[in-house]
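As you look at this complex, bear in mind that one protein chain is not there, while each of the others sits in place.
Our next item is chain A:
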Amino acid sequence: MRLTLQTLISHGRVARRMGLGPESRINMLRNILTGLVRHERIETTLARADEVRFYAEKLIDYAKKGDTDEKAMKMASFWLTEKDLVPKLFKVLAPRFEKHSQGFTRMARLPNRENLDRAKMAVLEYKGNPFPPLYPVKKENELTLINQLLKGYREEKTQELAQ
C-alpha cells in the first residue's frame, strides 16, 4: 500500500535527468561518446562525464565481441554518429583493452569553469591514449643530496656484509 506521493518526492532516486527528456539525454550522451571515441580525451561537466563513463565502458565491452557480431555492430553504429569511428572502435580500442576486464576510462575533476555558472568540470579519457598524462609520473632524481647519501649508505652496508 503506497502511502507517499510517488511523483512529487524523489528521495533515493539515483538516475540523473539531463536535457529535455530521456530521448534527449540519450542523444546528448551519444554525441559526447562520439567525441570521446574520436579524441580519446574530453572535458565536460561532471554530471555528463559521469553518465558517459558507463556507456563508454559498455561500448568497449560490445566492441570486444568483434565486428562480425551482429549485436555489437548495431550498438556501435547506433552510438557512434560519425561512422568513420566504427572501424577505429573495433580495430584500435578493442585490442587495446584486451587484457583488461574493466576500467577502460579515467575521470578526473577539474577546477570549476570560469564562466558565471562556475560549473563542476571533469576530464574523461580512455586509458592508453597518446596524449600527455593527467597525473604526471613521479620520477626519482638520483642526483639529489639525500638520494646520493642513501646510495653511499647502501654501498657501505653491502661492503660490510661482503666482509
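Note that a residue touches a chain if its C-beta (ideal position, glycine included) is under 8 Å from a C-beta of that chain, and two chains touch if they have at least 3 such contacts; residues count from 1.
To be clear about the criterion, contacts and distances are computed from a predicted model.
Per its UniProt record, the hidden chain corresponds to "Large ribosomal subunit protein bL32m" from the list "Bacterial surface antigen (D15) domain-containing protein", "Large ribosomal subunit protein bL32m", "60S ribosome subunit biogenesis protein NIP7 homolog" or "Alkylglycerone-phosphate synthase".
In the complete assembly, the contact with the undisplayed chain comes from A:88, out of A:30, A:65 or A:88. Seen across the whole complex, the unshown chain contacts chain A at 38-39, 41, 43, 82-85, 87-88, 90-92, 96, 108-111, 123, 130-137, 139.
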